[in-house]
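Heads up, one of the protein chains got dropped from this complex, but the rest are sitting where they should.
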Amino acid sequence: MQLVLEKRAEQSTAAALVSPLVAIAATLATMSLLLALLGKNPAAALIVYFVDPLTDGYSLQEIAVKATPLVMIAVGLALCYLANAWNIGAEGQFLIGAVAGSWIAVKTQGTDAGHWVLPAMLASAAIAGALYALIPAIGKVRFGASEILTSLMLVYVAELFLDYLVRGPWRDPAGFNFPTTAEFDPVATVPVLVEGGRLHLGAILALLAVAAAAVLLGRTLKGFEIRVVGAAPRAARFAGFDPDRAILVTFAVSGALAGLAGIIEVAGPIGHLQPGISPGYGFTAIIVAFLGRLNPVGILIAGLFLALTFIGGEQAQIAMKIPLDVTKVFQGILLFYVLACDSLILYRFRFISKSPGVLRGTG
Amino acid sequence: MELVEAIILSVLAASTPLLIAATGELVTERSGVLNLGVEGMMIMGAACGLGGTWLTGSIIVGALCGMIAGMLLSLIFATMTLGLAVNQVATGLALTIFGIGLSGLIGAGFVGERIATAPHLHLPSPTDVPFGGRILFGQDGFVYLSLALIVAVRWFLYRTRAGLVLRACGDNHVSAHALGYPVLRIRLLATMFGGACAGLAGAYLPLAYTPFFIPGMTAGRGWIALALVVFASWLPGRLVIGAYLFGAVSILQLHAQGAGIGIPSQFMSALPYLATVIVLVALSRARSGGSTTPASLGTVFVPDR
Partner (left out) sequence: MSETTPGGSPPDAKPLLQTIGLTKRYGTFLANDGIDTEIWPRQIHALLGENGAGKSTLVKLIYGLLQPSAGEMRWEGHVMVLAGPAQARARGIGMVFQHFSLFDNLTVAENVALGLDGKESFKDISARLREVSRLYGLPLDPKREVWQLSVGERQRIEIVRALMQNPRFLILDEPTSVLTPQEADQLFAVLERLKAEGRAILYISHKLDEVKRLCDTATILRTGRKVATCSPKAETAGSLARMMVGTEIKEIRAATRAARMPRLVVNHLDLVPDDPHGVRLDDVSLELKGGEILGMAGVAGNGQDELFAALSGERLVEQSNAIVIEGIAAGALSITARRRLGAAFVPEERLGHGTAPRMKLSDNTLLTGHAAPGMVRHGFVDTQRVLAAVDRITESFDVRKARRDPEAASLSGGNLQKFVVGREILQNPGVLVVSQPTWGVDAGAATVIRQALLDLAAGGTAVLVISQDLDELIEITDRIAVMFHGRLSASLKTADATREQLGLLMGGSHPGQEDTAHAARA
């Protein structure tokens, strides 16, 4: 017996809807096996991971807070991936956005600067993120350099740059030599939505990004342009669309969204700039984008789901001493299954017998 | 003089994992497969390599464990991209994310455990020749192995029929299939070779470079190895030059930091990454004409039955 792929005449709509669910189910099965191998009770662990966080208000808010950067970044990445532009350096753009926004926060610290500070921080973070993303994009369209490698390399550069700033010029003099800036002033802080809660304005911005991207992709010529450039570059050129411009635009937009997510994280839940502000949001967002099938609404759901794994992972570590790395393994396996299930949409799987047929046909 | 010798020695040591991983990836890419999961396979190689040596005390067992770990990961990649025709770029990213997570889980068992690193060759008289003796005759076995590997790969690709078939698969899989070559099987083998090399390169880090495992210790070397393949225009000879140049950049910045030349250390540490970006941009432009880039690199092939 041998597995054979047959190209479907058309992409299967049913498979497109079912495939993320199949992927999640397969991931849960694999995870149960892994947890059992680690000597944990799979059922109990999965409940801690995926059910417990949904049962109390604090955790629900935390899920939304974690989902905010994931969704924002993933929406931008989806635009890139639809245009067949492989931005995998969102983590770096996130950090640079955080740095650029923090610069204003640090410089206005202790002054009586007004309410313009936060909008200025958000704007500068978006611009910085976009510019940083344009480096690999320009390298790609002008010089043909692989955007995959350059965008990734710039993640390390951004990490080191942030590290330098918080250990050097921006270090809080009253911070006991910890590598961190001082706490941002109230005018430089993203406001929470409900007094005393954790959910902040960033969640609204993430929803706006989802809505804007949905309209862009579903209703406008620009969105059509992005999709055609990715699906059939030669046909796109024939349509009068410039694939290079699409790469630049999608990179800039995704960089801006990642930068924005960066400053929102710093000026929101964290409150100051320090190393390690991201537990790998930029990379997890890649999974979110694919799990959401590069569809903005799908990404919103996928972002919430992956945020759940972060929160569940933390609770599982506390409650059951399950290492945090299990969460990363979970995310990696999930991406594998999501991609494998995507194959279902394009191909029909068939098992055939390997021996060549020597049956007599009817004359 | 001794400082120069020490620098050269450390450059060779820093270059070796890059060279091994890039050699494997070069073979993979020559067959038409773009496996971006080198970083993930390397870090798994590092974790399993250290685990193997820590448990058995044998460097060779550790190296084998690393190779097997890398190969198993590449098998996942091959199943996805060759068996299920999934996009190679996305799968490579998944492999990296998965490898980093799993290595953390496996490595958690022996974080902080030190092992004795691979012994260096010592031939009483030649090694003790004042300058050059240690460079030529005083390396650990991996350094010699890496050079033998690149020579062997070069010979294989250009002097054997199997190598010709492998290059043909990378150039045009439709033609190779039409002539009856098992494109997917050849790509599977090339991908597994790449995985084994990446695993070995990863294992080199704890076994010969720094004698312990820390999560994320590959620090982007897998990605740099990928860049090196581009830098080398998919030619084995140039890979050696590229790997040693990059090794030199990363060592010289360390020495510059040590010498305290007043530039913040983070800027110096960023040099290898920046150098990669600059080299990729500069070289991609220079290339034209009959290219050595495998023409079907990264494209899905589903044979018609």
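For clarity, chains are labelled A and B in written order, and residue numbers in each chain start from 1.
The working rule: a residue touches a chain if its C-beta (ideal position, glycine included) is under 8 Å from a C-beta of that chain, and two chains touch if they have at least 3 such contacts.
Treat the numbers as computed from the prediction; the structure is a model and nothing was measured.
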- Taking the full complex into account, find the residue in A:Val51, A:Ile204, A:Ala235 or A:Ala319 that is in contact with the omitted chain. A:Ala235
- Task: Just name the one of B:Val61, B:Leu121, B:Leu145 or B:Val165 that touches the chain not displayed here.
- Result: B:Val165
- Since one chain isn't shown, list which residues of subunit A touch it in the complete complex. 6, 9-11, 219-222, 224, 227-228, 231-232, 234-240, 356-363
- Residue-wise, where is subunit B in contact with the chain that is not depicted? 161, 164-165, 167-168, 171-172, 174-181, 288-292, 295, 304-305
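In this section, only the chains that are shown with their structure count from here on.
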- Query: Taking the complex as given, what residues does subunit A use to touch subunit B?
  - Reply: 3-5, 7, 86, 88, 135-136, 139, 142-146, 148-150, 152-154, 156-157, 160-161, 163-164, 167-168, 283, 286-287, 290, 323-333, 335-336, 339-340, 342-343, 346-347, 352
- Message: Residue numbers of subunit B touching subunit A in their complex, please.
- Response: 36, 76, 80, 83-87, 89-91, 93-95, 97-102, 104-105, 108, 215, 219-220, 223-224, 226-227, 230, 264, 266-267, 269-270, 273-274, 276-277, 280-285, 287, 302, 305
